[in-house]
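Heads up: the structure comes next, in structure tokens.
What you see is the complex with one protein chain gone and the rest in place.
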Amino acid sequence: MLQIDCPWCGMREEMEFSYGGQAHVAYPKDPHAVSDEDWAQYLFMRDNPKGLFLERWVHSQGCRRWFNVERHTVTHEITAVYKPGEPPPAAKP
Amino acid sequence: MSGTAANIARIEGAGKIDRTRPLAFTFNGRKLQGYAGDTLASALLANGIHLVARSFKYHRPRGMLTAGNEEPNALVQLERGPYTEPNLRATEIELYEGLDASSVNCFPNVQFDLRAINGLASSILVAGFYNKTFMWPKGFWKKVYEPALRAAAGLGVAPDSPDPDTYDRMHWHCDVLVVGAGPAGLSASLQAGRRGVRTVIVEEAPEAGGSLLQRPATIDGVAGTEWASKAFAELDAMPNVLFLCRTSVFGYYDHNYLMAVEHRTDHLGPGRSPGVARKRLWHFRAKRVVLATGAHERPIVFGNNDLPGIVLANAACTYATRYGVSLGKCGVAFVNNDHGFALALETQAVARNIAMIIDPRPDPDDALVKRAAALGVRVLCNSVIATAHGWNRVSSVDICPTRGTGLARLECDHVLVSGGLNPAVHLYSQAPGKLRYDANLACFLPDQCIQTVEVAGALNARFSLDSALEDGALAGKRTLHTLGQAVDAGAPAEAKDELHILPVWSVQAQLGLKLPGKHFVDYQNDVTEADILLASREGFRSVEHTKRYTTTGMATDQGKTSNVIGLAILAASLGKPIPEVGTTTFRPPFTPVTFGAIAGRDRGSLSDPVRTTPMHAWHVDNGAVFEDVGQWKRPWYFPKPGEDLHAAVARETKALRTTAGVMDATTLGKIDIQGADAAEFLNRVYTNAWTKLAVGSCRYGVMCRPDGMVMDDGVTARLADDRFLMTTTTGNAARVLDWLEEWLQTEWPELEVYCTTVTEQWATTAVVGPNARKILKALAPDMDFSNAAFPFMTFREGVVAGLAARVFRISFNGELSYEINVPSWHGLALWRAVIEAGKPHGLTPYGTETMHVARAEKGYIIIGQETDGTVTPQDVGLEWAVSKQKDFIGKRSFSRSDTARAGRKQLVGLLPQDKAFVAPEGSHLVASPERSTFDPRLGSPSIGHITSSYYSPNLESAFALALIANGRAMHGKTVYCSQGSGLKPMTVTDPVFIDKEGKRRDGID
Amino acid sequence: MQRFSFANLVRNSLSGHAHWKPFWRDAAPKQKYDAIIVGGGGHGLATAYYLAKNHGITNVAVLEKGWIGGGNTGRNTTIIRSNYLWNESGALYEHSLKLWEGLNEDLNINLMFSQRGVINLAHNQADVRESIRRVEANRLNGIDGEWLTPEQVKEFCPIIDISRTARYPVLGATLQRRGGTARHDTVAWGFARAADNLGVDIIQNCEVTGILREGGRVTGVRTTRGTIMAEKIGVVAAGHTSVVAAMADIRLPLQSHPLQALVSEPIKPIHPCVVMSNAVHVYLSQSDKGELVIGAGIDTFNSYSQRGSFHVIEHQMAALIELFPIFSRVRMLRTWGGIVDVCPDASPIVSKTPVKGLFLNCGWGTGGFKATPGSGWVFAHTIATGEPHPLNAAFALDRFSSGALIDEHGAAAVAH
Partner (left out) sequence: MTASTDRVSPLENWTARFAAASATPVQFSIREVAFATHINLRVDAAAFGAKVRAVLGCDLPVVANTWTTGGECSAIWLGPDEWLVVAPDGRNESFCADLRTALSGVHHAVTDLSANRTMLEIAGSDARVALAKGCPLDLHGSAFKPPQSAQSLLAKSQVLLQCVDANPVIRVFVRNSFAAYVAEWLLDAAAELAASRNLDTPRIANRLA
């Protein structure tokens, strides 16, 4: 039962959120220029690390905003929360 | 029956029971009496009843081993009829007037159980025996062995009728959550409470005090129990403190989320608190947690250590001091540590029935030995109990020196055992926290945890009262400190209490002798030391394997008294140190939780919202039969008296094509899309183009997932240059909105677009059929409904039936059709007006079934019926709606080899050659009668399946839509519906059955 | 191999069971094997067994990071059935079910395989349609299946509430009579015992930490017990497959999620079959010991911890009590979780990889226990011959590029 710090609403219960999978999966600039294999990478292939993971959540029952979370997939500890467009924690200076 | 006469085992003047309030109760049909403050267990013991249960496998006689939640033996079926509840622990049931309990899993009764015969076969029924047999002859497993095994299994019985009780739920946030109101928990709570932080204290027992209730103590010059009640009173008076008794924390989840169940009325008896929820499930979100859950005493394994009358020392002390119950006239204690030794003496001080303490240690604490002498208790050091004897109750024990041999038999009627302490690490471990084995104390202790939690008291190996109190206060201070309060947390106290324990897990192993009798580790599951050794011999050497092979710790007590002993025996057999073997995983719940309590108030009409439209009341009044579409109730059809589904639908469908029909279309999703980039946005999410759509016009759109499969469809209208109203299918309304937001917010933040759901702002009434225009004219005399002024696929705003409305000329059935939208508060009034206005024109209300028939006659798909997540727009004949020019979500996927493949399943129409044959939806089709069944070499003969199938009164024939391989190339061919009784020939057709030219939708001007 | 039989059990009881041998040897790793199986779950052990039995490849090691059967094999709700929708799945699962039907004899161990029948409830018109579609597809695939009316459902499972006013009315159900349950742990132990008997080394507490490659082919693995060489490596690590595959720089279409399950306290026999409801997420059977075994939902987020959130269980219970009101006073004894590897199309991957000699068997997600023998059978074939068995050809990795997905969400859902 996670408690997630919505960047707008603050700490709220997991029940109010929906999960959006891996963050920063870029839509190919020109989908028609990529191979079927690379398109499959975009469509289906995902990182699935045991450890820190950058992932998306949406505060679906609250402010309905999407945002990114850095969370440990074993301890479930949340180490960062940031808005779309902001750089992931590791990329921060 | 007089109270005192029955309570033969009551100790005069002892205990905290209320002797002025006798309570009558029934056990196994016998009428008995106890007192307010008793548990069922203490009342039974007071009546001299020790034999209360039978074990799971061997049906051995069993009595109370403990006085608390760790009880493995004393399981009862409480109450009868709808209130009955299986497998409750007698040690946890508070006595109430009229209580009615009986033993579980014995036949014909607990005194004489025929299944005890299993005990004779016990040499065969060892751990895992069933894996090795019952395999021959093959058919016997299903018919003979398995039913017999199953019949023997199980403990109590489930009720056979629904539960008359209700349950409740509560969410609660706090700064500090303290679990356990023993001395440690109370002193931590006082720290927190007095500081004013939001504090919750949760205690499983009916009152505060923990071990203070179980043994005599003095704190600050007053009796321990008095200190506890004062502490409770002080805390309970604080507005920042919530003190919950009879509440068990059963799960420790992520981010300091703890679950507890409060037993609110069980102690009052069934049916006595009308309207009050029997149990309440608490959801706690705590900034900080203090666990002060105490410790469980554990037994020692010796021969026949399961006989009734053999109890833990702590239990004996509790029965004496708290309940004033003596366990017999002549007791012996078998202890290997100072704590148990002291408990035996405390019992003696009250009950005066302990003759001897048997201790394997050479050197029990001097002071204790002196006290024993003073209390008239003999102490026998360097000795153990080897085997107990008795029939349904212990009657003697064999005593044996730890070195050397020679058994001495000692008569006794009860035995106190203490093999050491297991701190109650369950919740800590769930957190999840790591444990560490302390060899001096011979127990596992909390070590490190990823959550912000403090441990205190016996859980933290502070076994003496003074240090538990101090430790609790320190834990409280540390917690406050981390909450930012100006509190000196102090240095953590270094010294732990000494237990002076000589670990003896199993007497046999200790002595290196084979002793008679059965040597139980897990009482409830009848797991013996021999079973564990067998498991180890057969290669089940991981503690997890041993657990699963022998079932140690898997019974309803989850091994609270047995797990550590089991793993110690395993470790010894492997020659490994205990920490290397480790524990099994502690899992929620800490103690079992009633399903009903977990379901809480989500029952019946509250189990899931039932969503209805503003017109619902009219539908109900007019006899609609409803269909569930997601959470919505939609009218399925409106039968007239005597009509079934088919008759009603035939009538409705006919009306819709010959006169007029009216349908409640409110549930369709509606999304208001605004912003300068709205058209561009639609271009990206829909497969077709939107830029050129004129204001005032509508267009059908399909949206795909990125993998190219159809996701949803609907008609979208352009309200203004920068504003569209999108409709979605009923079932996908929420999903589509989320989908749009996801793309907007995460992928295309540069687009100036806002989406707002308006599904429930508008009530939608669809008026359909040749007479629709007449009806609309009657309703809206000021509006021009001519084809020229109000063409197909446009909308107009105007006044309809005196109400401001938006009217869309769109059609999901090929007929002239208007969808009138009014603010939902006018929905019912408009509907009524439409019905009135329609009367002269044969207007017939219809439901979703008729809608389905009518749209299928036109070959229109329904998302989720013609599509199933594996279907592209091209597959269902929507290539006309797929833009070749622009890009959109999913387009790239169309060119993948399988998606672009010829011969994919495609949407077709089907006409049965027998016009009356309505193929069941979901039926499959085969290409020829010769190949119509499964052939192991060729596989399935199916070429596709029927997605929709109805009888059409308009076609005077049944007809269907289907997805079949290469379907578009098969028009005119015969295929066979493979269904139940045989093969039915059907002709493949175009999916449009009616009005291919599309003339009807314009009606007659 | 010491035979298991009643006679042998009685004979051993005379000696106090002192002479039973270990089910499998506690093998220490050799330097090199012909094939290495990473993951000692049911699928991995079955693969090793069939490599030895069907293909004569016995110089095989099964490497297990913990204790065998401790992954999802040891924590699933044990539902076995083969009534999947698509031909490819039907064939694979049915092959497996047929193997189950002779597995006691083959492995000489009682797996307590109980063909008590599995029913999948339909609660609305769409469910009815999909159910019939599936039953008919099954029939044409040679798989037994029936459609039951509500009254027939009640007859088959009398404790279910079929009243039309129920929040989730029962409009019918599919029934596969040959479906049922089996003792999960014993399956792992049985395959281990039989594989060991054919010479396979079962190596526990041996975690694979690296995959050694040379010129695009595998040469061995690094483990917590040293480097072990082999030219063929089959990864069968369920929830951990992504982690192992990443060691060979392979990204997979898998996400690992916690899936929870729970048992009640044991009660006297009351529930005669297996009941599943995808729509309301109820999966229920009663074990030989008397507990109700109940599958809960999947937690939406990725996780490698074998625990989930409690609200999933609350939701589960509410649905259960609506369908089975008489269980309201029964008590939940233990909850737990497993890490399931979920594929976008809810179908497994049993496949070669771009790395020569490296094979994958994963993506069984919430429903692979039933496939244990069949999966081992076809994976052994794939490893032995280097080419897929006809039954797993469609379950290759390339389907994600070609688009030939095998979408079993309908039949699998959060299925078991």
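Note that the chains take the letters A, B and C in the order they are written out, and that residue 1 is the start of every chain.
The criterion applied here is as follows: a residue touches a chain if its C-beta (ideal position, glycine included) is under 8 Å from a C-beta of that chain, and two chains touch if they have at least 3 such contacts.
Since we're looking at a predicted model, the values are computed, not measured.
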Visible contact partners (per top-of-document touch definition) of the missing chain: A, B
Residue in contact with the excluded chain [from B:498, B:836, B:898 or B:1002]: B:836
Hidden partner chain, touching residue among B:89, B:264, B:477 or B:699: B:264
Per the touch definition above, residue among B:674, B:697, B:787 or B:987 touching the missing chain: B:674
From B:98, B:147, B:271 or B:609, residue that would touch the chain that is not displayed: B:609
Missing-partner contacts on chain B, residue numbers: 166, 168-173, 198, 239-242, 264, 273-277, 283, 285, 601-602, 605-606, 608-614, 632, 672, 674-676, 752, 754, 756, 758-762, 778-779, 801-803, 823-830, 832-833, 836-837
Missing-partner contacts on chain A, residue numbers: 8-10, 12-13, 15-16, 61-65
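Assume only the chains that are shown with their structure count from here on.
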Averaged-CA centre spacing for the pair chain C and chain A, given as whole angstrom: 30
Chain B residues counted as touching two or more neighbouring chains: 253-254, 257, 707, 893, 896-897
Per-residue multi-chain contacts in chain C, two or more chains: 305, 309-310, 401-402
Contact footprint of chain A on chain B as seen in their complex: 253-257, 285, 450, 706-707, 738, 741-742, 745-747, 749, 887, 891-893, 895-897
Complex contacts: residues of chain C adjacent to chain A: 240, 242-243, 246, 251-256, 300-305, 309-311, 344, 400-402
Chain C partner contacts - residues on chain A that touch it in the complex: 1-2, 14-15, 18-19, 21, 36-37, 39-41, 43-50, 53, 55, 71, 73-76
